[in-house]
Every structure is written in C-alpha cells, then in structure tokens.
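The structure's right below; bear with me while I get my questions together.
Excluded from the complex is one protein chain; the other protein chains are retained at their positions.
Naming follows writing order (A and B), and every chain is counted from residue 1.
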Amino acid sequence: MAWLSAFKFRLNTLGIVLIPVCIAIDWAGHAIASGLRLPLFLDSIGTILGGILAGPWVGGLAGFITNLISSGTIDPIWQRQPRGWIGIWILCFLVASIGSTPLNIGLYQGQSGIPFGDAIYTALVNAHFPTWIAAYVDEAAVDLPDKLITALVAVLIYQGLPRRYRALFRLYQPDDDAEGERSPARA
Amino acid sequence: MARGLSLYAEGSSPLHRAHPLTKATLTLCAIGLAFILPSWPLVLGVGVALLSLLAAAGVLRRFLFVAAGLLVPITLLLALVQSLANPHNQTVILPLGPLAVHREGLYIGLLAALRIADLVAATFLFSFTTRPADLAEALMQRGLSPRFGYVIQSALQIIPQSLETADRIRDAQRARGLETEGPLPRRARAFIPLLLPLVLSALVATQERAMALEVRGFGLKVGRLARYRIPDSLGQRVLRWGLALAVVAALAARLRGWL
Partner (left out) sequence: MTPVIAMAAARYRYPETDHDALGPVDLAIGPGEWVGVVGPTNAGKSTLCYVIIGLAPQFFGGRLRGEVSVFGSPTASQPVNERSRRAGLLFQNPFTQLSGARERVDEEVAFGPEAHGLPQAEVEERVAEALRLTGLQDLRARHPLDLSGGQLQRLALAALLAMRPELLLLDEPTSQLDPAGSRALFDVLRGLHAAGTTIVMVEHRLEAVAAMCPRVIALGEGRLLADGAPAEVFNRPEVQASAGIPAFARLAALVGKGPPLPVTFESAVEALRG
C-alpha cells in the first residue's frame, strides 16, 4: 500500500511557499477564463496542479484557502489526487459535488446558484425526488464539466513542466532511496 | 503595482480599532445566529444590527453598493426556485403552466435569502474594518504557527500580483499573434498559452523564494513574540465570550424546541 504514504502529513518550506502560489494560479486561471469569456469557472487549476506536484496536503490546503477567500464562507473541500487524470477528474468531481451539496442544502435551500443547475433542481423536486438528491444532481451537473476540464488542463500543464520541477516539488515520495540519496522531502 | 488583496477601508471608528479576534467572533456569531434563529423577525433583527454596525463604521454605503450586485440575483433565484419547487409547497399563489408559485416556498426562499444577506453583511463588516496583516498577527500571537501565518499573508499579496502578471502575459502573447477573440474553440485554445508562462515563472520563483526563506530562518520552532501590540481590552474579551455563549444558547434553545 505504498500510495497511502502520500497522505502522511509532510510539509516543508517549499510546500508552504507553494500553497499561496497555487492559490494565485487558481485565481489567475479563473481570471484568464473570464477574460476569454469561457463558460467555465476553471478556478481550481492551481489547487490540482499543487496536488499533482506536491501531494494531497498542499493541494488540499490551497483549495481550502481559495474557497475561503473567494466565497467568504467555509467550504470543506479536501482534494486528494491519485495519479491518472481520469482518477483525478472523477475524484475532484465527487469531492467537489459531495462537499458542496451539504453546504448548498444548509445555506441555499439546496440550490447551487447556477441557473442551469437550479432548473434541474426545480424539475427534480417537482417530480417528487427528495431534496437532497435534487441538490446533489444540481451541483453535480455544474461541477462535472468544470472539474473535467480543470483536471485536464492541470495535467496538461504538469506535462509541460520541465522534469526538474516535478522532482523538486515531489513531497510525497517515500523517504531516502536505496543509494542513500536524500529526497527533497526530507528537508 | 497591485497591493495586497483586501477590502479594508481606512477609518478610525471603534470597530476599526477593535481587536481582530473580537471582530472575527462578532462575524462568526452573527452568521451562526442568522442560521440558528428560526423566524424571520429574529433573522431580520440580526441584519438590522449588522447594518447599524456597518453605519457606525462608516462603510454602509460601500457595503450596499457591493452587496447589491451579489444579493439581488441570489434573492431572485432563491425566491423563484423555492416557490416553484419546495417539498413543503401547498398553497398556490400563481399558476404557471405545468409549474406554480407557492406561498410556502416563497417564504422559505426569502428567508434563506435574508440569512445569506446577514452572512454577507457580517463578512463585509469584518473585511472593511480589519487589515489582513492585523488578523494574521493576532492569530500568530494566539499561537498560530508562523508558517501558516506566512501562507495567509503571502496569499493576500500574491493574488493581485499574479492577476497583473496574467494581464502582462496576455498582452505579450497577443503581440505575438495569439488570438483571444472569436469563436469558442479559438478562445479556448488560447487558455493554456496564457496560463503556462505564469505557472512556469511562478514555480521558478517558488523555488527561489523557499530557498531564500530557509536561509533567513523560516520554520524555526521558537516562540514567536509579539511584533506590535494590538490593543485589546477586558471589555472586548467579555464581549467575545458573551457572543459565543449567546450562539450556544440559541442553538440549545432551538434544539430543545424553545425557539
């Protein structure tokens, strides 16, 4: 179960400095998407990129703080990313949609606030579906395309980075390898 | 050059001078009460109290200006959707083809909108009267690790800077022939060429910054002494505890069915 080691809490200076940078990339991504008038939020690219580069704690903290700052509410989205971009997409989508739904139910009577999603909500409730299902589908319908594209973009950017950055930030490597070469995570 | 991200509005009202944790407690308790209290007069009462605090801090007009853009669409959407589609709907006010506007849903939607308005007012009250640096400092004096204080302080500065950088990259890429107008696929193709340079330079900077911080002693586990005094008082401490207790009491009362 080597992949479980990825979740051990390990945060060195590089990881700490990376968190605000991921937040900044989140915002820049969103700003660029708005500037290009694309019909998506794309406000989580930095979070996911941070998760790919440096593991779930950096990604999670960055995502958490981005949400804190942008919405003014506390939205407990922990984004954990195993490798493989389909996995990333499905996981983010599940976490984002499941994480947001209770919040939506508590604050917004189950609505997501996006007209297209809320229209689905309306239809479902009138068809006598329980509120929480309607709320989830509402949120999910909005999150599905957004998180898919976000994950895709993040992975594309990661592939476009020079190799040494990928090694440098890799906080979730197992400790010292056989040769005694110290991995940066030990710093 | 962009400065730190903050809504702070200069001023010298008692609210501005209050300790950041007092204001944070006030905001969180107001939000708590707004969602715990069950009837609309009580929720409205919280809202009125917040509005008068906003006025006392001299930021009421600023708030109304900013909040209108946020709250009007939310209210309309909530009122509309809930009146059409809430499980408690019974009494029809206005039939609309296959759907109908119901009184119960309308009430529920408007009450939800009122709560959100309270939340927004409370959050803005905090943001307008508190310098982010003061909040970070207050938290660190109370024991927040300086490493996480750093994350907050750095995020607040780095976000506006990165937005500026994004603009500069856009201008540079456009000068090189990148198309940012036109049909959707063309605009979508411009996304990565606009974001990638920013990510690359940000990562280089991250490595160098982390090295420079280490060399200056970042992350040492020593007690962090106060950088500057943020005035606090017994009265404020009492107020903070009082507010927290009020919320707990309201919650207990609600759970017991007294409210």
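Heads up, the rule we're going with is that a contact is a pair of C-beta atoms (placed from the backbone, for glycine too) under 8 Å apart; a residue touches a chain by one contact, two chains touch by 3 or more.
Every value quoted in this text rests on a predicted model; they were computed, and no experiment measured them.
Across B:123, B:157 or B:180, the single residue that touches the chain missing here is B:157. Residues touching the missing chain, restricted to subunit B, are 1, 3-4, 133, 146, 149-150, 153-154, 157-158, 161, 204-205, 208-220, 222-228 (touch as defined at the top).
Please note the rule applied: only the chains that are shown with their structure count from here on.
Each chain gets a centre from the mean of its Cα atoms; for subunit A and subunit B, those two points are 19 Å apart. For subunit B in complex with subunit A, the residues that touch the partner chain are 5, 35, 74, 77-78, 81-82, 84-87, 98-99, 108-109, 112, 115-116, 119-120, 123, 127, 147-148, 150-152, 154-155, 158-159, 161-163, 165-166, 170, 180, 184, 187-188, 190-192, 194-196, 198-200, 202-203, 205-207, 209-210, 213-214, 218-219. Residue ranges of subunit A in contact with subunit B, taken from their complex: 11-14, 16-21, 23-25, 27-29, 31-33, 35-39, 42, 45, 49, 61, 65, 69, 72-73, 106-109, 111, 113, 115, 118, 121-126, 130-131, 134, 153, 156-157, 160-161, 165, 168-169, 187.
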